[in-house]
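Only a single protein chain was left out; the remaining protein chains are all shown in position.
And then subunit A:
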Amino acid sequence: MTVDHAPPDISAKSGAATLAAPVGPALEPVVPAASRGGRLRSVPRWLRRTVGPLVLLALWQVLSSTGVLSPDTLASPGTVARAGADLIGDGTLPSAMAISLQRVAVGLLIGGAAGITLALLSGLSRLGEDLIDATVQMLRTVPWVGLIPLFIIWLGIGEAPKVALIALGVAFHLYLNVYAGIRGVDAQLVEAGQALGLGRWGLVRHVVLPGALPGAMTGLRYSLATAWLALVFGESINADAGIGFLMNQAREFFRTDVIVVCLVVYAFLGLLADAVVRTLERLLLQWRPTFTGQ
């Protein structure tokens, strides 16, 4: 537009920017995205993501070596690393991890199957919604950690109550998000599917389920986080193996280094789970036209 109204003697003005003030508005350059942000943006993203944890680690080491943090309160990173190496060396940590991972896997599987099945039943049919949704919504308000005593009475103190606790936490998260995902599918797309001649099962398979996938992924993330949480709770009661058991033992001997090792393992496993979900999302949701940050 400005071009139309520009006076013909542009060339005369462009050389003398200071004189142009009364003629038009002040101009500012639109900087190309590539040249913006400077050096920090040229660092690979995975490297930038490690900055936060590394700073935290350095701070911890400084506090420990200056004596601000006494070893009784929290062992220094060096001690923790040594304890970790010892635990790995004598095979305690790998076997504990294997047992804990197995509990999470079984709990995820059972809870996931239950949560997704219920979500499909109530998401896809109005009858299912009436029968299932209200019940699940009611049950989910019960804090599941509060069910530990009941689980012990019902299931004893073996593997069952631990797995059940994990399954319960997982099932609710998956149920809620898959259900919301199904009900959030664009009705216009469902109608388009009908117009294209898709039957009921075709609609579910080609329209509803793919549309519910982003919701399901969110549910998976939440439920993985809950699974670790439930694992910690579950293993703090009467466990005779697993990471939680290792932690309880360390508590009795005031071994803060071992406790921190266990916490680091929990965090590491959590990160690993997150990475798995991220990869899944990248593969399954590449069609999604969403904002990915600048």
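Operating definition for what follows: contacts are C-beta pairs under 8 Å (C-beta built on N, C-alpha and C of every residue); 3 or more make two chains touch, one makes a residue touch a chain; residues count from 1.
Definition applied: contacts and distances are computed from a predicted model.
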Requested in this report: Refer to UniProt and select, among "succinate dehydrogenase", "Cytochrome c oxidase accessory protein FixG", "RNA polymerase sigma-70 factor, ECF subfamily" or "Aliphatic sulfonates import ATP-binding protein SsuB", the name of the complex member that is left out.
Outcome: "Aliphatic sulfonates import ATP-binding protein SsuB"
Query raised in the report: For the full complex, which residue in A:Pro44, A:Gly91 or A:Pro289 touches the chain that was left out?
Result: A:Pro289
**Report entry** Touch with the omitted chain, as defined above, among A:Leu189, A:Val232 or A:Leu263
**Finding:** A:Leu189
**Report entry** Option touching the unshown chain, where A:Val106, A:Leu121, A:Ala180 or A:Leu198 are the choices
**Finding:** A:Leu198
Query raised in the report: So which bits of subunit A touch the chain we can't see?
Result: 188-189, 191-198, 202, 206-207, 210-211, 213, 286-289
